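One protein chain is absent from this view; the other protein chains keep their places.
Residue numbering begins at 1 within each chain, and the chains themselves are lettered A, B and C in the order written.
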């Protein structure tokens, strides 16, 4: 994660301040539950809340950690300095560091997921708006990068909407995967702490108790979470690639928004680069690369080894911050994308009418012309378009053999764009609902 | 995929015979729908069903494909040979190859998912049985590969059960992800075919119509599917690794089942290798390696490029066949795993009672001894165990300073294994339900 | 690996016949060395060579393996059937299965590397030929998919040549990485066999003795090997992507060769799909996906675990067969690529002269016009081109303010393509040598 590709709300989730705040809340709620169980005095539990509005001193905690070599102990020492050593002496009782660390990590991931979910919702709104705006903007559909049949720009936006809507579901599932907490002790047996503490803390922190943990929360959950981010990132790349293609000089069906004042825009109007979507392509690679380490993290030795930790200290922030940034950037790109309907028409007509050759071929055979003859008829006219730049429809209308099989109206009809757009409403209803 | 790591039911899904059967069904159902719409004659639709019980001649289709260079055309030619050229002439009308290929692929993936789901259910049954069998079999819990606190073998099985139960949910979700079909034409506009055909075919094939497709079904679905297989495979490795650890000579808490007759077993009883779980570790790597290509497949150019195809021709069969084999092999391993409770106790007592030192330390401080003094008391007795092989409890009972703080009963209590297993029932109830 | 993407020579390397032949040679050479050392009788060593021209019966070996559950023992049993039990009784003495398996695997990988090296050499020849053919074929260079400055098609071929030439070096290094053998016994100590045997066998098999092995040859070698294949595959994708871009309808600067008879080519001349290069893109993903499992294979427990084996049984053949096929396919594509120089010129002139605007801007400032004024002068003429389709040079020549700073000749010179191609020979000399 680097500042250039970061947004503050997501970064804040991963700050030391946030982390210590979550640790504090876990410890304080655990004390409440312990007091309720009669394990520790109520007064001591109450005392912990004295720090409720205190800003923890990160630098001070770091200093202590430099000595103790233990982050949780450093924090607890600092907390004791605030609420008093005597009052603090039951804090963390019966817990292991992982109870705090793992539960905190999942709180952070859940909050990160909330932002990502909101990001996708924002992107969906933009995609929907642009889809309706360009519902009937005809452009050529392409398979293999080659002109196939007409479609509309609205359908392009709509399919990205549908894809991102699936990602929304996946993110919600992914959030549920990691929104669990565990306060179950050194090997998960609750030997030193009652399961009721876990239940209380989880309820307060918005988590579900992990049904069975060891020293740690099982990492298949995190693997599923990061794998989902990898899928979402790949969808970001998919959309970004479409736009990069549309913006290339020879296509020019759309451009990323380029503000008037932006340097070089008008002296070199042909040189507006799709740098945002290119950047998104790279960011997708980054997020995708974090999937494998997350999958490798699933295998831990016995009740835990700590190999996952260094991975997560990196990919926890990096994957969520990068994806958040990418989704927001993509939303901006979609929102302001400059679409060129005229260029779309011009491109479609590059080989004047040739994209309709398959319909004509089909019509001829349906009119009783043998497959071979039909093929030959289409071919001789198509080659005039291809080689001499003639207009396909005009050639057909002037070809007596074609006209013997098809009326001028029938020929005209084959070039009707409405033929290709007649089900757009149906598809929109499927994607956006029937309203 | 190689035969050594394959099972026949899963392999059969990916056979040419199955593929052509599915193609046939798609085409036949499409004809029914076309006839219902009045687009083609009912008689022609009916005629297609003449091939219902015919075994397609794969070699013949391959021969035709060698000439036409087109697999779907080769199949249709063969079909026409069977039902008659005239009867066959409306087959595939308005459809593109991808309508058949993509819908077929998803049928295959959905069936593959069904097998994988059944595999996991079988594995869950084995894990549950072994969990209850060893619910109270005490063994040492380990963090960092180092003895921590006691747990039970039943909890180990139970946590693998919980992990695989999550994988069951994930596989069901993954199945839903790819159980869609599309018959929407060259660029997904339904220009040449009514959406009703897609609806009919999908209903018959057990699929949901893809709300919006291009020439292909969007590949984020497949990415999510294969990513899920990667998570499941990683869980397989997680369980396999636990067993490999348990079987290593110095630990020997369990062994993969080794049949009496198996060569070398009794002349070299110490040399029984966990080759099945080692193999599972490798198979997990293979499945995991297929996640990235599946994620890269999401980005296709415009309405489709065919880059995804060669990837899927490989990972479609390979990932599902490998994971099916792995799950079945793991189920066998779990089912017949030879567990050595006595060795578990012996391991736990390797450093006679030392694993309880933390409890003693805590008890001393709770009894009012200062942290420093408590630490010192534990230390001097622990070192006698560590360096001279003494018994920790006996040393404590013989240490007057310890006995001044703790009664003999209190000391004895710290070595009570029941302390560690008291919540096993609670955890089992969470994992397996309250019955 | 599937037949569709396979070539016979590479497939043959991975056949059971080849494998058993290599095993046989290893065993026979080992016997020679053992006899030379006086460890086994010379007659027994000689007897092994009786099988020199015998075709091993793979089906029979499989039958035996089905009983013994051990592939090497099955082979040795079959060998003994051929040369006589008594004669065979010193075969494999002092060796472990891995001595044979690992050494064989490296022989196979080295041979596979030889084919890949020859593939790249063939590709280089094609690239070089096309580079010289199109050394002076001007086309527009593009950054971000947007027109930048002119370059030549020859430079494009030349840079792919340089890239593949680097891959040639990498493949040679990769071959050296895995061309080692080991006959060092159960844990690599040569306890039961003299190092001289390893030396003799390796010399005969074209390998270098592994300086220190355990039961296996260290897998960092294989990781480096497969990582190299991943790099080469990525270069294949790089070239494939360039061609896919060139073939897209709006660009049409080149096309994959499309034989006259190929269906649909002339009735739909606009619909020739770059299916070969799209396919190469997918194959690259496959090979790349095998890098991670190979890297994960490096970590084996102690003197070996067998987790690497299932991975290698797959990626050994799959990665080499796929890459061989891809390189050969790419060579064919390059060799026959249809290049359209006229379209290249037409594309370059799409925005009539605008690609030269930066040169004009620079020339104005060098002529003493202030940056702001120069910018403004270029801008007002550029916008006429962009918005009204005027010709940039003509507008400049007609702009008195421009002409006040630059002579007509100077303006003309800015549009001289020779300016951009003047160093092509220098670059070619760098890439192809000074001849």
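One rule holds for everything that comes next: contacts are C-beta pairs under 8 Å (C-beta built on N, C-alpha and C of every residue); 3 or more make two chains touch, one makes a residue touch a chain.
Just so it is clear, the model here is predicted, and its values are computed rather than measured.
Put simply, the missing chain touches A, B, C once the whole complex is considered.
Touching the missing chain, out of C:80, C:367 or C:431, is residue C:431. Within the set B:294, B:378, B:406 or B:431, the residue that contacts the chain not displayed is B:378.
Of the listed residues C:2, C:80, C:117 or C:148, the one in contact with the hidden chain in the full complex is C:148.
Remark: the omitted chain is touched by one listed residue; of C:7, C:70 or C:166 this is C:166.
Screening B:84, B:145, B:206 or B:408 for touch with the missing chain picks out B:145. Listed for chain B, the residues touching the missing chain in the whole complex are 140, 142-148, 244-245, 247-251, 266-275, 278, 292, 296, 347, 350-351, 354-355, 357-358, 361, 375, 378-379, 382-383, 386. Where chain A meets the omitted chain, the residues involved are 1-2, 4-5, 68-70, 244, 248, 262-263, 273, 275, 278-279, 281-283, 285-286, 288-293, 296-297, 301, 305-311, 313-315, 318.
Contact residues of chain C toward the unshown chain are 141-145, 148-151, 155, 158-159, 162-163, 166-167, 170, 173, 177, 185-192, 195, 209, 211-215, 218, 220-221, 223-224, 227-228, 230-231, 234-235, 237-238, 241-242, 245, 288, 291-292, 295-296, 298-306, 358, 362, 419-424, 426-427, 430-431.
Note that only the chains that are shown with their structure count from here on.
The distance from the centre of chain B to the centre of chain C, each centre being the mean of the chain's C-alpha atoms, comes to 33 Å. In terms of their C-alpha centroids, the spacing between chain A and chain B amounts to 25 Å. Looking at chain C, residues 244, 273, 275, 278, 292, 296 sit in touch with two or more other chains.
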